[in-house]
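One structure coming up, written as structure tokens, with questions to follow.
For this view, one protein chain was removed and the others were kept in their places.
Each chain gets a letter, A, B and C, in the order it is written, and its residues are counted from 1.
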Amino acid sequence: MTDSLGALQGWSLPLSPRGRASLVPRPPWHFSGEAIGIDFRAEPDAAAAVLPEPLEPVGDGSASFVFCDWSSAADEDPRIAADPARGQYKEAYVAVQVRLDGRSAARVPYIWVDNDLSFARGHIQGFPKKFGAVSMTKAVSVGWGGPRVEPGSRFVGQVSSLDRQLARGAVTLAAPADPGFVPKVLRLPVWHTRLVPDLAGGEPLVHDLARNVVTDFAVADVWTGLGDLEFYESEFEELAQLRPVEILGAFRCSVAFTVVGAEVRPA
Amino acid sequence: MTDSLGALQGWSLPLSPRGRASLVPRPPWHFSGEAIGIDFRAEPDAAAAVLPEPLEPVGDGSASFVFCDWSSAADEDPRIAADPARGQYKEAYVAVQVRLDGRSAARVPYIWVDNDLSFARGHIQGFPKKFGAVSMTKAVSVGWGGPRVEPGSRFVGQVSSLDRQLARGAVTLAAPADPGFVPKVLRLPVWHTRLVPDLAGGEPLVHDLARNVVTDFAVADVWTGLGDLEFYESEFEELAQLRPVEILGAFRCSVAFTVVGAEVRPA
Amino acid sequence: MTDSLGALQGWSLPLSPRGRASLVPRPPWHFSGEAIGIDFRAEPDAAAAVLPEPLEPVGDGSASFVFCDWSSAADEDPRIAADPARGQYKEAYVAVQVRLDGRSAARVPYIWVDNDLSFARGHIQGFPKKFGAVSMTKAVSVGWGGPRVEPGSRFVGQVSSLDRQLARGAVTLAAPADPGFVPKVLRLPVWHTRLVPDLAGGEPLVHDLARNVVTDFAVADVWTGLGDLEFYESEFEELAQLRPVEILGAFRCSVAFTVVGAEVRPA
Partner (left out) sequence: MTDSLGALQGWSLPLSPRGRASLVPRPPWHFSGEAIGIDFRAEPDAAAAVLPEPLEPVGDGSASFVFCDWSSAADEDPRIAADPARGQYKEAYVAVQVRLDGRSAARVPYIWVDNDLSFARGHIQGFPKKFGAVSMTKAVSVGWGGPRVEPGSRFVGQVSSLDRQLARGAVTLAAPADPGFVPKVLRLPVWHTRLVPDLAGGEPLVHDLARNVVTDFAVADVWTGLGDLEFYESEFEELAQLRPVEILGAFRCSVAFTVVGAEVRPA
């Protein structure tokens, strides 16, 4: 909270005399969450159509839909972890597998979150976040109010935006994953488009490709199982064009990482 | 979903031809949650003032404030557990210790929840629920986005209603509780007032005292620690009159039970 | 706020020492709102199927769907009108025309609101309210951000619940209604079922039919026009069974009334 722009303080808007009003603090940012993911194949043409150059399609439409219930923190702003309404949020996104410079990567064309800090922090990274209502089945450790993490338990994720249901997916747990297994969608670098339009009418003020520089990536309690996934039409979205033609698998896990910066290249 | 009232179906409103619109199904109802609780003493006169006859004050103002993140289910309505937005909710309440027929019990004068199923189900029990926004620190198992369940970790709960902050409390974990320890506020029977006013101007249509008949009560992962708790003024509430004069302790745990019915006595 | 139940005060829960925590005050209650309504015909059998005895179907499935943006007040609780988050709410409901004792009346089998005061006050009347997100086009008086009240303007209403879209309707204004015209759905008495289940396992604690006793009914600025209306499937609702087979008309107006009590008869 110590960035200074003239007499005003803040790494992001709003600037203020003491820098305490700023929404997004300087990284490092820490993330710990519970994820439900469904791996699927979209129509290959539809999956290719959401990619900007020079991202190349993998050809078979491989993609994943992920729901995640996050807790977040930042070294420079202890208020984010201290306040349960500030640092926590839920998000839902689709990630399409791509190739870049001959290596595997991913693209997140659409993502919804339920918290303004996450929204603004996401746009700084290039995540094209919109607001949505995300709900996810929670695991319980006692009683019968919800499912345990055990074979046969079903964990559901849902997302809606503007009161339209957009996607519903689930994993029915089969077994813990092999030691060392990491769901592919969670470990691929994600290449975003950072885009800031110019209200004054010029070319975009920012227009490049960026991926997060991440440390301390970890997963735990990874289970795999059967997946199901449905997308729904909304006149405000193009998610339904990516609807599954084949479900490849599904997982549930804990996941964590730290964002320390970004690697950038021309759009 | 099979209660029949004439041609219409439903244990609660709304009635409908197939009984699928009804909000609250017949019990048994199952609850599993994560709780943060702070035990405190209110001013004894203030604690006594929230009790209806024949509930008697314990004399020292002993009370607890509890935040809970619930998953719920019902034997007769599998949709509640199947849909993550339907069965889950968060609530915050204050419980005042009482004596009834020479035995220890509790009274919950004020409680806030964030879900209409919980609201309606609560009023059927006599819980005087109002809507509120409840947030609670979540435990994480990997990474640095939130606290682990370990000594020194701080778990915060907050509740607001009508955009006014009402209460904020926290437990700073010290150590796991002894085996078999159950936080007192979770195991006391809670005597509610069931009260349904008559819009036609007569005496209340329902006015008695009731407590839930509970089975399968369980706690797990109980930790105790230092507590802190603050209440805030709102012109719509009288919670602030119960503000802590002494903090007695605090806990965090998983908790579960099943509600199968109610015991009723005259008000 | 002066109802006394022993030492505790309140016409409805929660009871409290000074009666300031109570959610619903004693009537009279005042309502002023802006309504969008679409008159339609459902399948006659579907319309008949939502009626309890002795309500009789009118035979042709006549019904209306109404969206309303309400401000409410109560003589005994000035806080409701004083606080813009307390007294205001939006609701959406379907009303089916019926006959009772040879006279025209209506039944509201399904209704959604976005405010806990309205929810609890509704259940006291017998309105089978559930929570929903309701949005309605607002009229503007300057500029181009929204429609004016003028021929050709389109006013849309939408309702969703549990993140599922349930209904969307609109009126495209044609002309002001004739002086003295009152949309039929707004002036018919609505017969509700008051139903309070008994958690202790007995017969319902309350089960009768009731209609509001209303004074000071008024409408203003009534326009009529073309209507459109769509219902959507949700596994939590049976609204879609009432879907329109014919649109009869539509209106937009201001509406107001005061609820002073209820007339009750056996269910």
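Here, contacts are C-beta pairs under 8 Å (C-beta built on N, C-alpha and C of every residue); 3 or more make two chains touch, one makes a residue touch a chain.
Treat the numbers as computed from the prediction; the structure is a model and nothing was measured.
Visitor: Based on the whole complex, identify which of A:F67, A:Y110, A:W144 or A:W191 touches the chain you can't see.
Guide: Residue touching the absent chain, from the options given: A:Y110.
Visitor: For the chain not shown, which residue from C:E150, C:D216 or C:E263 touches it across the whole complex?
Guide: Once the missing chain is taken into account, the touching residue is C:D216.
Visitor: For the chain not shown, which residue from B:Q97, B:Q158, B:T193 or B:T258 touches it across the whole complex?
Guide: Of all options in B:Q97, B:Q158, B:T193 or B:T258, contact with the hidden chain holds for B:Q158.
Visitor: In the full complex, which residues of chain B touch the absent chain?
Guide: Looking at chain B, the ones touching the missing chain are residues 133, 135, 158, 160, 163-165.
Visitor: What residues on chain A make contact with the chain left out of this view?
Guide: That gives, for chain A, the contact residues 5-8, 11-18, 20-21, 23-24, 26-27, 49-53, 79, 83, 85-86, 109-111, 115-116, 119-120, 123-126, 128-131, 162-163, 193-201, 204-207, 210, 212, 235-239, 241, 259, 261-264, 267.
Visitor: So that we can see where the missing chain sits, which residues of chain C does it touch?
Guide: Missing-chain contacts on chain C: residues 30-33, 69-73, 81-85, 87-88, 133, 135-138, 140-147, 154, 156-158, 216, 218-221, 254-258.
Note that in this section only the chains that are shown with their structure count from here on.
Visitor: Hey, how far is the Cα centre of chain B from the one of chain C, in Å?
Guide: Going by mean C-alpha positions, chain B sits 30 Å from chain C.
Visitor: If you look at chain A, which of its residues touch at least two other chains?
Guide: 133, 135, 158
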